[in-house]
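Reviewing the structure listed below.
Every protein chain but one is kept in place in this view of the complex.
Right, chain A next:
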Amino acid sequence: MKKITTFLVFLIISNYTFAQNQIEMATGLRSSGKIYVVVLVLLTIFVVLGIFLFMLDRRIKKLEK
């Protein structure tokens, strides 16, 4: 579980830096119609849902034992 959490955190960070590197640093999220903000929001929603699913998975695994 820890591995996955760290993995997902890295995923978020890497995507964040990816969005920033395309345009100048620090202005990344404010550039070109601000679509990156929407991408980040959607990605956050999705990653949290993914973590939620993993937690659910683990709870069921515990019940099975």
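The working rule: a contact is a pair of C-beta atoms (placed from the backbone, for glycine too) under 8 Å apart; a residue touches a chain by one contact, two chains touch by 3 or more; residues count from 1.
Heads up, the rule we're going with is that contacts and distances are computed from a predicted model.
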Should one name the undisplayed chain from "ABC transporter ATP-binding protein", "Cation acetate symporter", "Heme exporter protein C" or "Glutamate synthase [NADPH] GlxC chain" using UniProt, the answer is "Heme exporter protein C"
Omitted-chain footprint on chain A covers residues 1, 3-4, 7-8, 11, 15, 18-19, 35-36, 38-39, 42-43, 46-47, 50, 53-54, 56-57, 60, 63-64
